[in-house]
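Handing you this structure, nothing more for now.
Shown here: the complex without one of its protein chains, the others still in place.
So, chain A:
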Amino acid sequence: MANNNILDPQKTLHEIEEKFEMFQILNEEGEIVNEEANPNLSDDELVELMSRMVYTRILDQRSISLNRQGRLGFYAPTAGQEASQLGSQFALEKEDWILPGYRDVPQIVWHGLPLEKAFLFSRGHFVGNQAPEGVNVLSPQIIIGAQYIQAAGVALGLKKRGTKGVAVTYTGDGGSSQGDFYEGINFAGAFKAPAIFFIQNNQYAISTPRELQTAATTLAQKGVAAGLPSVLVDGMDALAVYAVTKDARERALRGEGPTLIETMCYRYGPHTMAGDDPTRYRTSDIDSEWEKKDPLVRFRKYVEAKGLWSEEKENEVIERAKEEIKQAIKAADATPKQTVTQLMENMYKGDMPSNVKEQYEIYKEKESK
């Protein structure tokens, strides 16, 4: 008789999966449900984090609107992911590197990229991609997964330099199906490099639900394949995301290697503004279920209960956001148009190759007319 116990799903699969419980600190009512893990941010820090989330929600609303007016180009909505995006960035230091995906513009803005540059990135202007000196960010990566293998390299570089910094990168649930996703975490693991890998699981890769990506019950457990400590976090809970990131960062700086973090979250808007219609693949029931989990609602309740937040304060942030967005769009409008010779100048450090040099002269002549 065949031995039916060799591949026992209980032992080989379910026991592992059970270990990936959702880590949460703040529930939907804004109550601390895990006091032990509470990062105990100062009042100022709590206000700052709340302000950034409100600001970023407004940035999303305005970006969608500006996109519809044709005053922005490529835009991937972020509403719903504020806790995941900003809770994690809030735990970083200036020396840390961010390798963002295309939806991760807010993180690099809060890491130091001027808003006008973020808008220029959206429009498709190289000035938008010129990170200021000392702002350790790459431009949003369009090739899903590429940021993961590059993060392993940045992290190894930081380790070799003995820098007190980590490399942080983000992908989505769909991105966890890519080969570069696995290679990235596996390389970082093998080199014990100080990297933090985020999977922002917003349930859909364009129209494809998370269940169609993999039979794995969590995405966090994919870290097991690379030997990484991995954790599933409530991605609508800014405190939980912050606490986990902080912990991963400290581990990395102690030389203990990378971490994989799955943030369970949701995007309220479409995949991008380029014609995606989420009503084709999502019901309003699912939307309203996730709206109850809104990271702003619960964080607002939490800081209000502490007497740190009021409607007045929130309106102040909203007005500031709107004003700064207006100024940033103006600055973007005022940025000189790109020329072909500029594009050529940006291609190479040092001498241009002979073919480009020849074309450079041709375009210089054209541009002088």
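The rule is short, and it goes like this: a contact is a pair of C-beta atoms (placed from the backbone, for glycine too) under 8 Å apart; a residue touches a chain by one contact, two chains touch by 3 or more; residues count from 1.
As a convention for this text, contacts and distances are computed from a predicted model.
Novice: For the chain omitted from this view, which of "Pyruvate dehydrogenase E1 component subunit beta", "Na(+)/H(+) antiporter subunit C", "Sulfurtransferase TusE" or "Tyrosinase" is its UniProt protein name?
Specialist: Its record in UniProt gives the absent chain the protein name "Pyruvate dehydrogenase E1 component subunit beta".
Novice: For the full complex, which residue in A:Ser42, A:Gln69 or A:Asn355 touches the chain that was left out?
Specialist: Answer from the full complex: A:Asn355 touches the omitted chain.
Novice: So which of A:Leu72, A:Leu115, A:Leu158 or A:Leu219 would be touching the chain we can't see?
Specialist: Checking the options A:Leu72, A:Leu115, A:Leu158 or A:Leu219, the one contacting the hidden chain is A:Leu158.
Novice: Please pick, from A:Gln24, A:Gln150, A:Thr245 or A:Thr341, the residue that touches the omitted chain in the full complex.
Specialist: For the chain that is not drawn, the touching residue is A:Gln150.
Novice: Which one touches the absent chain: A:Leu72, A:Leu92 or A:Ala167?
Specialist: Final answer for the missing-chain contact: A:Ala167.
Novice: What is the set of chain A residues that contact the non-displayed chain in the whole complex?
Specialist: Its contact residues with the unshown chain are 97, 126-127, 129-131, 138-139, 143, 146, 148-158, 160-161, 163, 167, 179-180, 183-184, 186-187, 190, 343, 345-350, 353-356.
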